[in-house]
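Report on the following structure.
Complex shown without one protein chain; remaining protein chains in place.
Chain IDs A, B and C follow the sequence of writing; residue 1 opens each chain.
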């Protein structure tokens, strides 16, 4: 099966927009699969390429291994067949990541998104990371997408490691949430011969990323303003850059507010405002203070979204 | 039982030296419980106050929940009864931390060491951390020790949170690995009325920490030079500061080499040199390069230890 | 004169490309005005909007006040009249900055570029910076351009301060060298009603900056590949984004090499290779090692420039 997978891997087109979905919880902080289902059905009607399950916004570090797999299974069931399920399978150890990746593939994931291990970040140099990702990609029956998110991990996947890994037959792309546009452009340039696909990890720099050669984005804001993020992507793809710029401007502040600004609790609150199930986070993530809630609302209303 | 525990908690004297033990692995990277046993029996003959099981040097982020508990159980069995087992039970979510803490207590841990959750570090302010630790301490049948290790977590447990948490009847102390001696002194001063015990998280600043009021240390280097670290502590406790200073000097470079310098792989290599079972790390941690190995050796030999 | 200046200020069009020129030195490290003249005359034949004199690449912190003014005077004399002289007049204190700005204006500067004061960066909040820039702009007879260069100063000029300062009649724009494209887009959006002009501070993200609304760039690399940087700008301005992208790619690595990678000594070395006078830096800046020199050359040759 491996050679098949690898061939398939290089054929998997991951271009387009993905919301990294949130995980709804009941009041005692159990996963609320019913509300998850509701959200997925709504997202299924938007022009997304697929969903990212258990990116940073999915509170995956707060889920058990069983919950992580079960959520992937539910999403696969509820989502139209033409949408991709990109499942976040990263763990700290290589062996746990290998195991989790395969479990998610077996649960229906079309590809897996593997965050950089980071606890021993002082030792996570290119050698260690190339070793880690190569072993995971070697053993996984679905394609692997690299994932660099320094705001959470304190670690940037080094460009030389990305270049090396882009040559692996079962590694098809990268989600970069760091937002350094020079780095993104450089990675696109240096991996062009490999059919390697770069996704912007945030709506804040989505247009700029498209301009320098990215082919899509995994955007927290797409959980809230999904139609608009898809429209921005479409404007970029069709070269209508002036219109794209105007739309991009209006998305920056709301995007920052639900990511770096106020985090997952803000994303979930905004989801509630826009007709999705957001709700509480698992502890220790706390609800927004009243002042932060007002500031969050202001970032949406001043840009014409509320 | 809770009131008993809490009373007991405040009575638990955690002062003294602890090696944060490493976890030996077999060649296919399974936990090698036999070698673990051997190490514990050797450590049992040294004048340690106890052992820390699954601090950062134990590669705990690479162990499964079952392995984490099993290692605690084995250590408890192999260690003389007068030594403490301080077990690292921290997880990212509050609910997982509560569960793991109790499992470790049930497996024989005398107290639990709870690292700051850190993945969503932008949201881990004092409010969130006080909430997290309070819930864990409320529910745990053994005393809780706070654990701040910014080199790994990118997060310092704020002093105001430490002060607040020192008032909890089941929180008995703090391991601080950051090494900011001003901060350590301030925390000692501000928690004096609470019978709160501060442990230095590294041998590099152990003497200075004693000087400003710490009562012990959890020192990676004690896995290698256990007798010497205990001797340094004893010199400090008995006020023989000039002798302490001379010994402290000779421990700084070896200590830095097995911690910040070259990390857990270096610690395990040095353990092999000094008659313990170190061996390989779980992937993605890589063995030292030959150049780093030589540099590591130099830090021990130039200070007269090899 | 002030109302004239202010009116003039708002009319000054600073859009386009500027090399932040280097300062050539003789062997005993005196300013080599003859070589400076030669460079200026060559730059005068390229389609630059003007020159930045004493940006970070001009080693201005190493020049005396007298040298700083004299260099501006020489550049003004040697440069064709239709080119702008944008002179870096920032000092740590407000009073020194006011004085230096006026001296440079008197020496022929068309506008002044004022770097954020940074030594007391812990106190340089929006209040302090708005106060500083307002006083400088109030008193200066030529327009003021803000300058944020966190790699050197450890300080980002906060967006809210930029927005506030954009309303000052004598502040016409900003050079942003940080490279955070989301921030750049946000500043363009938030200052649109003010006829405020944003310049990219590096060639590495020049195309992306144009895409989100910047109107030019101050690019170290333009000291070396001036024609090519101007061509990239022209492609952006005329909406030929696909061609722009291809050219942008080839400029990233050389740009990084002469800025963050190897710094001013590398910039000057590359200038020598491309027919300009680069030469030595003032001490304590050191010449490149042989290995770094080879790496630098590789970044130009592998992208087809050498």
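Rule of thumb we're sticking to: a residue touches a chain if its C-beta (ideal position, glycine included) is under 8 Å from a C-beta of that chain, and two chains touch if they have at least 3 such contacts.
From a predicted model like this one, the values you see are computed outputs, not experimental measurements.
Listed by label, the shown chains that the missing chain touches in the whole complex are B, C. When the missing chain is restored to the complex, the residue among C:33, C:62, C:273 or C:305 that touches it is C:62. Considering the whole complex, the residue from B:14, B:63, B:151 or B:208 that touches the absent chain is B:208. Mapped onto chain B, contacts with the missing chain fall at residues 179-182, 185-186, 188-189, 202, 204-205, 207-208, 211-213, 239, 241, 245, 248-250, 252-253, 256.
The chain not shown here touches chain C at positions 29, 56, 61-64, 92-96, 117, 119-124, 127-129, 131-132, 135, 151-152, 154, 260, 263-265, 282-286.
Going forward, only the chains that are shown with their structure count from here on.
Arrangement of the chains shown, judged by which pairs touch: a linear chain-to-chain path with two open ends.
In a homomeric contact, the two copies may use the same or different surfaces; for chain A and chain B, over half of the interface residue numbers are shared, pointing to the same surface.
Between chain B and chain C the CA-based rotation angle works out to 180°, given as a multiple of 5. For the pair chain A and chain B, the distance between C-alpha centroids works out to 35 Å.
Measuring from the averaged C-alpha position of chain B to that of chain C gives a distance of 50 Å.
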